[in-house]
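A single protein chain has been removed from this complex, and every other one stays in its place.
Order of writing sets the labels: A, B, C, D, E, F, G, H, I, J and K. Residues in every chain begin at 1.
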Amino acid sequence: MNSTRRLVVANGPNLNLLGTREPEIYGRTTLAEIQAMVDARAAELGWSVSFFQTNHEGELIDRLQREGPGALGIVINPAAFTHYSYALMDCLRAIRVPIVEVHISNLFARAGAFRQQSVTAPAAAGIISGLGPHGYLLAMEYLNAVDE
Amino acid sequence: MNSTRRLVVANGPNLNLLGTREPEIYGRTTLAEIQAMVDARAAELGWSVSFFQTNHEGELIDRLQREGPGALGIVINPAAFTHYSYALMDCLRAIRVPIVEVHISNLFARAGAFRQQSVTAPAAAGIISGLGPHGYLLAMEYLNAVDE
Amino acid sequence: MNSTRRLVVANGPNLNLLGTREPEIYGRTTLAEIQAMVDARAAELGWSVSFFQTNHEGELIDRLQREGPGALGIVINPAAFTHYSYALMDCLRAIRVPIVEVHISNLFARAGAFRQQSVTAPAAAGIISGLGPHGYLLAMEYLNAVDE
Amino acid sequence: MNSTRRLVVANGPNLNLLGTREPEIYGRTTLAEIQAMVDARAAELGWSVSFFQTNHEGELIDRLQREGPGALGIVINPAAFTHYSYALMDCLRAIRVPIVEVHISNLFARAGAFRQQSVTAPAAAGIISGLGPHGYLLAMEYLNAVDE
Amino acid sequence: MNSTRRLVVANGPNLNLLGTREPEIYGRTTLAEIQAMVDARAAELGWSVSFFQTNHEGELIDRLQREGPGALGIVINPAAFTHYSYALMDCLRAIRVPIVEVHISNLFARAGAFRQQSVTAPAAAGIISGLGPHGYLLAMEYLNAVDE
Amino acid sequence: MNSTRRLVVANGPNLNLLGTREPEIYGRTTLAEIQAMVDARAAELGWSVSFFQTNHEGELIDRLQREGPGALGIVINPAAFTHYSYALMDCLRAIRVPIVEVHISNLFARAGAFRQQSVTAPAAAGIISGLGPHGYLLAMEYLNAVDE
Amino acid sequence: MNSTRRLVVANGPNLNLLGTREPEIYGRTTLAEIQAMVDARAAELGWSVSFFQTNHEGELIDRLQREGPGALGIVINPAAFTHYSYALMDCLRAIRVPIVEVHISNLFARAGAFRQQSVTAPAAAGIISGLGPHGYLLAMEYLNAVDE
Amino acid sequence: MNSTRRLVVANGPNLNLLGTREPEIYGRTTLAEIQAMVDARAAELGWSVSFFQTNHEGELIDRLQREGPGALGIVINPAAFTHYSYALMDCLRAIRVPIVEVHISNLFARAGAFRQQSVTAPAAAGIISGLGPHGYLLAMEYLNAVDE
Amino acid sequence: MNSTRRLVVANGPNLNLLGTREPEIYGRTTLAEIQAMVDARAAELGWSVSFFQTNHEGELIDRLQREGPGALGIVINPAAFTHYSYALMDCLRAIRVPIVEVHISNLFARAGAFRQQSVTAPAAAGIISGLGPHGYLLAMEYLNAVDE
Amino acid sequence: MNSTRRLVVANGPNLNLLGTREPEIYGRTTLAEIQAMVDARAAELGWSVSFFQTNHEGELIDRLQREGPGALGIVINPAAFTHYSYALMDCLRAIRVPIVEVHISNLFARAGAFRQQSVTAPAAAGIISGLGPHGYLLAMEYLNAVDE
Amino acid sequence: MNSTRRLVVANGPNLNLLGTREPEIYGRTTLAEIQAMVDARAAELGWSVSFFQTNHEGELIDRLQREGPGALGIVINPAAFTHYSYALMDCLRAIRVPIVEVHISNLFARAGAFRQQSVTAPAAAGIISGLGPHGYLLAMEYLNAVDE
Partner (left out) sequence: MNSTRRLVVANGPNLNLLGTREPEIYGRTTLAEIQAMVDARAAELGWSVSFFQTNHEGELIDRLQREGPGALGIVINPAAFTHYSYALMDCLRAIRVPIVEVHISNLFARAGAFRQQSVTAPAAAGIISGLGPHGYLLAMEYLNAVDE
């Protein structure tokens, strides 16, 4: 039967380079390692996972429109799109499932007022920022807690 | 003979969700219904119509570059791209046919100064905002009037 | 019987000079010519028209307060009042009929951030800007469409 | 003999609509009702009252210039002029009698930084804002208290 | 029986110096004199009064949390806290009794945009500013008028 | 014959109070005295003069529209309208005669960035500010010099 | 032996009202209920907990200076202090243990740019915002994960 | 005897290029021609003139400090120094003779808010801007009028 | 053997229209002509060249991620992405080869503060702007000079 | 007899951590060491010293109100309160003895415009910033010099 | 014969310290070494060179006015003058030969919005920034290319 709960984990531009790009800021954990952590925890919870990364704003929106509705929740790390993609924000706002925005590093500790802002976060339930790869797992715990 | 006048109607990100996304703001008319209205009026005017929607900024530009030149005019609803896509603005500026920017809702009635601005509108002849799906048809009337 | 539908068309300061003032921006059509166009279309629709122009903010408000209620709609070109007349905005907000704000030229293509803003537009259903004298007629088509 | 103390109560644009315009913000008391309250209290105090409303900035200034000097004080609700009429501010500054600026609603609770500012208030002794029609009567008590 | 109506009058930092600190701005009436005026008027109205002053933001909040609920209303002069104490604003917002913010001097006549703003006022019904010690008494009249 | 050259001298709100309003800023010369100075110099130059003052923005525009065209030049002291009357600015821009904006006091020495700006001055040939009543006469000398 | 790991959970002003203050924003869970949840989870982890709330900025700093050093980590909800307490920020910066800033509601979804900023967050490892009372527990999971 | 009245006319950077630099903005009159005009008028008035131009801010200040005191007045065209030379402003402020700041072109008609401001003008009696080379002569008339 | 040095030349949106779009700003050289110039110079230097243009931000990032590492350097003209693509900036920052940002026109001579800024340039070694198609060749000379 | 001159040295939040908190910015001298230096110099001058530190804004104000009047002067290091405590500023303004504001580090060398500002300094005679613990002693020398 | 082409290379304040001042930002090449590089390349091109450095804004303008006209082009590194010398900008604008502005370091990578701006660059053909001493040579290649 298709009663399996499904989680969407969406990753924005350049996150495929995680673990190699500016590791002093973003750490040394790769996106594949994060995916493995997510998959392991999802298995415990009996969830299926759609985990993807893209550098294309349009593709991110296409997939979220397609996979978001009906999911138990969305974990999204919009990466640089955080700061200017009103299109992504509109997309998230249109999906009626719980959404958690995750950032590896601490938005508020960044230099530059612009880099501290998130135009997408108002469309999410909340945000976890600066707690490294743990952020993904904590977001899953939240979604599990609010999932009835 | 190929003397049929051609209209381009371009729709930006998330407009495929029109009628379902935040209907209290954007109304309950779907994009398919708008397309039907546009097609009906175009038939009366003897025009062919290229009507499309995309969530991809790049695809929007590709198509406008390809289909814009030679058209009798362009009706564009840039949706969220309105507020930041300087690439779309540059694209519109390069096309020498009449362009009308259409918004379903009233830009000026939105909260947030940023959401009231249009970086693309300076590249259009003008803007119709807040008049709902009628905006598309009014834009067509304008293009008809200036089409010699 | 007095069942004739009534349209109000209000024009703000210096629009009596239309067609002569900076024609490279505002075109060569005079306000009298626009009035004739409006009257002709109104006759087709079976509407009466109250068309006026004034350089006085107070007079504009007085007349809108008097003539607005009960009209089928208002077409208003606030001209320079667009940018600072909060009194006009309050007046429009108090009148419960459909209102369309019209500008001959494209607000968004103007130099100066201040000149791109409309403090009155939030009180209207929407705005038509940059489509020349056609804007008046398009506004009428909109009012006709929403008039039940 | 003409020793009766005289009070000026001036009301700005659209206040003639009070009680009907956006009652959820401005309440349901009409300006006529406020005038009656003011008159009643003035009678107790032995004052004559010049109470007027106008939508014309120029008329407001004309009357204040004419009636302000020699009055025991001025109660003024500048309505929308509050936010931009430097001409009114200059006028108030030139009149050497106690002035209280009254607003029905709470300036500071309004959305929009511009709508929270008063360019006229620096020319008054002080401001009463948000206390509804009571504001007029409280202003009278103040003027009575400082009237020697 | 404990049916006596109770009024809270709260005064923020440095108001204990009133009458001596910059008397050209704040006048020569001391806080003790204001308290006496308040007490006298409260006696006429049959109210008890809790009148206090503190330089401690935390203490101000503690007392308002404790004494605010159940009072007939609060008169608060937040003094310098007006400009930055979001904690005080949150506190006021949580108390469901009528609140009037009072300032001895005219906020809008001050130099410096920051000193003209009140972060606490949006949590009050309204504000009386610039009317000197009278402001306290006028606030009491307002509370009496709205007290049913 | 009607070959007399005609000068328009327009004065904005509250200038009828000149000489009495804040004389420490605006001096003690009345507007009537300025008019006499202007008339005397005009007589020497063989000019007729239309000198007026109004507190009404609309009336100022009406008269400038009527009297400006065909005049040898306009001397205008917009007073407070300087800072916000885009309607006056549009009016001046439409009149194709030399215009000099005059201010009694020094715009740039005023407190408040807003009070240092002139939205009308871009529509004039230039500005004379801070030179007191002399400014009117100097403006006349300029108009005489450029009058061919 | 004193090898028990110790957690500090600090709560800022007005959080003692949690569950009653604006429940549409902050929910209906009380601070006592959150404390119970925290205690339960700490018991599982074998931690002792110092959980406190205060309306006093100074007291918050005093306690953090005293209890922070040597703790396994700090969970802090600075409430309104988030937006202006540079003193709290300096205090957090001086303590060399992992710190997580928690907010019940979504900072980025608030109206007002100021209310979206956190001056304290740069001194924390990261922030969890908008996930309700779950935020406290998620912060504990994070501290547990990084605790070696 | 040394009773001759002395005028200082100071010209800032690049004014030696006047008449050749951007003549569409600054006209075709050279600085030598302006000097001749000034000298001719000064001869009529019986004044001696110290007329100079320099590209050096320091030299401009040195000369003004040396020649300003005791002069009947200063006419200064600070050119680009207008916009940033606080040193020149301090210098002018220290000299107790009448000063008129002159600009060939209209400051307020320039693009760029920065180019519309004058940091030196607050130290002058007033400013003449946009009236071309006439500005120098008008400034002399002013100085003559106020010279007792 | 594959020891050939490789150059990446990336071109952003609408640059395929170069030579036709607004030639008064961007000149009449087409992108194909620039490619030919680049190829010719690369041949002299013994380099291979990957030269491409795309209107898609995501594709630009995909290709730079794929082709950037191992190249001798990157010449990039981000066109409109310059002003808002933080995703492109992050991508460039992650690639550890010399990067030169090239613009055909002079960024600093553009109207609009926004259009003068580059969010991508901080991730490059430097920028060449306003030197037309020469910019591409000069960037190559720079890369040749620093290539060891 | 009580003719001993008395000095107040007040220290704001977190200064009790001096010498340990971010020593690369604030150095390694502890507050106790500074107190010893101050005491030693005071002994030479024959002054008594009231030296204290507090994390509580209210307590700082209480003590300054109590101890400030009658002192020969105040040396105050407001630490983080520098940037937002208008209450402290009001307090200092009310005390009529010489006040010197001291900062260990250089305000102007800090990142963040906000951290470079002092809202308290306008209430002091002057400021010494960036000269380390020497600042306290230099402030004492100043007070000694102006003490008559 | 005097047919030799002449190049002007102008260097602004503190560039005489190049190679020693903050070498981590500006590198270790001295200005003398750059001059040698420029001279060597000029010799190949058959150009004479006027190469100079000055800390004086006025002297820089004097020399550019004298040597600029008739030169084949100007290479200018305005150093700190870049950010505020409108006088230099006016000077460059008046010289009708090709101008390239060169900066050793990357303007856009600097902290502080002000330090990223160039007020002089709009007067140049373009800018080369961040490419170290190579910038001078690349500017020469550009001038050679456009020199007919």
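By our rule, contacts are C-beta pairs under 8 Å (C-beta built on N, C-alpha and C of every residue); 3 or more make two chains touch, one makes a residue touch a chain.
Everything numeric in this text was worked out from a predicted model, so none of it was measured.
For the chain left out of this panel, the touching residue among H:W47, H:Y84 or H:Y136 is H:Y84. Although one chain is not shown, part of subunit H still touches it, namely residues 56-59, 61-62, 65, 84-87, 89-91, 93-94.
Seen across the whole complex, the unshown chain contacts subunit J at 100, 106-109, 116-118, 121-122, 124-132, 134-135, 137-138, 141-142, 145-146.
Within the entire complex, the positions of subunit K that touch the omitted partner chain are 12-14, 16-17, 20-22, 54-59, 79-81, 83-84, 115.
Everything that follows uses one rule, which is that only the chains that are shown with their structure count from here on.
By residue number, over half of the touching pairs seen at D-F are also found at A-B, the match among I-K, A-B or F-H. Subunit B and subunit H have centres, each the mean of its CA atoms, that are 55 Å apart. As a whole-number value, the distance joining the C-alpha centres of subunit J and subunit K reads 48 Å. Distance between chain centres (mean CA atoms), subunit D to subunit K: 63 Å.
Across the assembly, subunit K contributes residues 111 that each touch 2 or more other chains.
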